[in-house]
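Let's look at chain A:
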Amino acid sequence: MNALVPAPSVPVLSAPALSVRDLTVRYGRAGKTLPAVDGVSFDVAPGETLGLVGESGSGKSTIGKAILGLQPPNTGRILLHGTDITRASLRQRRVTAIDLRVVFQDPYSSLNPAQTIGQTLTEPLQVLRVPKDRRRPRILESLAAVGLPADAADRYPARFSGGQRQRIAIARALVCDPQVIVLDEPVSALDLSTQAQVLNLLADLRDSRQLALLFIAHDLGVVRFLAQRVVVLYRGQVMEAGGAEEVTQRPRHPYSIALTAAAPVPQPAEQARRRAAREALGVGPAGATPPAAAGCPFATRCPLATDVCHRERPPLVAGVACHHADQVAGLRLPTRAA
Partner candidate 1 sequence: MRVPRALRTVGGVLSAAWLVFLLLASVTASWWLPYQVDAQDPAHTLAGPSASHWLGTDDLGRDVLSRIAAGSWISVGPALLAVVVAFGIGIPLALLAAEHGRWVEHGFSRFAELLLALPSIVILLAFVGAVGVHPWAIMTVLGVLLSAPVYRIFLGQAQSLRTQLYVDAARVNGVSSLRVNLRHVLPAMATTIAVQAAQLFAISVLIEAGLAFMGFGPSVPSPSWGGLIAAASQHVYDDPWLMVPTGVVLALTVIAANGLADAVAGGREREAATPRHRKPRTSVRAATGGTHATEGMLLDVRDLTVAVGGPDGPALVTGVSFALPPGTVLGLVGESGCGKTMTARALPGLLPEGVEVTGGSVWFAGRDSADRDSAGRDSAGRDLAGLPDKELQAIRGREIAVISQEPMVALDPMFSVGYQLTQPIRRFRGVGRAEARRIAAELLGQVGIVDAGRMLRSYPHQLSGGMAQRVCIALALTGSPKLLIADEPTTALDVTVQAEILSLLRALVRTTGLSVIIVSHDPGVVADLCDEVAVMYAGQVVESGTVAEVLGQPAHPYTAALLAANPHVAEGLPVPERLPSIPGTVPAPPDWPAGCRFASRCSLATAECAAPVPATPAHGAAKVHGAANHGTGTVRCVHPLSSPAELPVPHPVERGVPS
Partner candidate 2 sequence: MLTYLARRLAFAVTTVLAASVVSFLLVHASSGSPGAITAGAGATPAQVAAENHRLGWDQPLVTQYLTWLGHAASGNFGVSLIDGHNIWSDLMARLPVTASIAVFATLLSGVFGVLIGVAAAVRSGLADRAVTVGSGVALSLPQFWIGILLVYLIAIKAHLLPATGYVAFSASPSQYLQSLALPVITLTITGTAIIARTTRTGMISALRQEHIRTLHALGTPPWRIRYVHALRFAAAPVVSVLGIQFIALFGGSVVIEQLFALPGLGQAAQNAIGTNDFPAVQGVVVIATVVVVITNLVLDLVLAAIDPRVRTA
């Protein structure tokens, strides 16, 4: 049983907005396949942004789907404002999960091309049975909140660019005045400059509306910008959890170190230094061997791995799941002199 994630850097005024406890999701039969999500726990406080970071196969998207009710979990609990919604059907969630909304990754597939923006934004209001005369004002409100003009409501998605569509998707999430939003890689498909615009928008919303945001991403730099806390996932398990600044700048798990080391920076000299340090880490290549069923999932690639790592799964202690957490300091990339 994993220990709870340490207290968030933002003071907790009340119970967590979103709580995930020991979540396990498996595709296919037990014994035949490894679980996509294996005993993951974390909390998101009201008004807090939590970054869920991992590469493909880390289970981060599956966690998002389980929270939203799109993928039934095998074991574990999901609590929204204290209410257990783990196995709530989508129908039941109309009542229990009114406050939970989503923004997806692909701006080109998240809007129905045959509906106008107004129709797309009206649909959630229809489900909530918002009176008809109140619908249009709320749509215009949310469009304004994302920086789009009122006449956008009468146009079709084809008229908008990728960045604008993502803003519409955010507007759709906002139109019902939610408290918690799950963002599944919302900027991964966008160009750098567009990404910056949308990130700024999300930061504005984060600050002005006290929303709890679960931000799923593969890019540590983006997460560092937006989130207060970060959870690093590898093959369905939590490797490290902590404040965004600490995890991204002073990672304490070999995988987090490898992840931060791998992201290239646009300064050639610095990048050359980082590359040399990364190669000196001695982390095994991805995809070389399949993960073991027992023990630490990173053991087959980890330079610090020993016997116990292949046998026993390391518990999450003080935010790090590693048998040799004390030796990690020696691995870390040398930071630039301030």
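Convention: a residue touches a chain if its C-beta (ideal position, glycine included) is under 8 Å from a C-beta of that chain, and two chains touch if they have at least 3 such contacts; residues count from 1.
Here is how the candidates were picked: all candidates are chains of the complex that A comes from, given by their letters.
All of these numbers come straight from a predicted model, not from anything done at the bench.
Visitor: Could you work out which candidate touches chain A in the complex, given the options 1 or 2?
Guide: Here chain A touches candidate 1.
Visitor: In the complex of these two chains, what residues of chain A are touching candidate 1?
Guide: 55-56, 68-70, 90-91, 93-94, 97-98, 100-102, 104-106, 109-112, 114-115, 120, 123-124, 127-128, 146-149, 152, 155, 159-164, 169, 172, 176, 191-197, 199-201, 203-204, 218-219, 221-222, 224-225, 245, 249, 258-259, 261-271, 275, 278-279, 283, 285-288, 335-336, 338
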